[in-house]
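The other protein chains are all here in position, but one chain of the complex has been omitted.
This part shows subunit A:
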Amino acid sequence: MIVANSLTKRYPGGFEALAGVSFEIRAGELVLITGHSGAGKTTLVKLIASIERPTSGSLVVNGQNLSALRRSAIPYVRRHFGLIFQDQKLLFDRSALDNVLLPLQIAGLPHREAVRRAQAALDKVGLLKREKANPIALSGGEQQRLAIARAVVNRPTVLLADEPTANLDADSAADIRRLFADFHRVGVTVVVATHDQAWIDHCGGNMLRLAHGRVA
């Protein structure tokens, strides 16, 4: 499903965030990408999501080589992913429901069906009763659950997250971990960059350890 071969990312100025990383993630796997700060976790997530391009090496997702992808094809590749960020990237000028509706509007779903699916996603993360609330009125844990609802509403093949439990209290972090485990159980490929020790200790999947931009 995701195959990286000698993946390297060098930023302008010469900093090498990833140096020849190779790995394979199979469909339906749960993989935690771990490592200290600056190990290259976030860079790897950005490369998988096509937010950034590798300097060299190849990265194949669902049979498509992302390194050789045309710019115009990138949005369609991104729709295969459910992306979750540490800072959630929610839109605070609209309701929780409208935030979850956005990926469905991008996909061009008819409004009624989109609302039905968005409400189902909110229900899945326990936020249906707060669908009209502005994200700013939600707690940190609720905001992260809202971000997860937005990520899964389009039924992605890969759930890709970057530090989704950072800045959350223990209970909220446990909720988020449970949600990821639930999605993994129903066959979604889950890839999470994290340094959440509780998650690493009780990981039910595989681990990809990075250190100084290399697989440790």
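Note that in this section contacts are C-beta pairs under 8 Å (C-beta built on N, C-alpha and C of every residue); 3 or more make two chains touch, one makes a residue touch a chain; residues count from 1.
Keep this in mind: contacts and distances are computed from a predicted model.
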Out of "Cell division protein FtsX", "Electron transfer flavoprotein subunit alpha", "Energy-coupling factor transporter transmembrane protein EcfT" or "YVTN family beta-propeller protein", what name does the UniProt record list for the absent chain? "Cell division protein FtsX"
Omitted-chain contact residue, chosen from A:6, A:22, A:65 or A:105: A:105
Selected residue (touches chain absent from view) among A:75, A:126 or A:204: A:75
Write the list of subunit A residues that the hidden chain touches. 49, 51, 72, 75-76, 78-79, 83, 89-91, 93, 102-103, 105-111, 150, 154
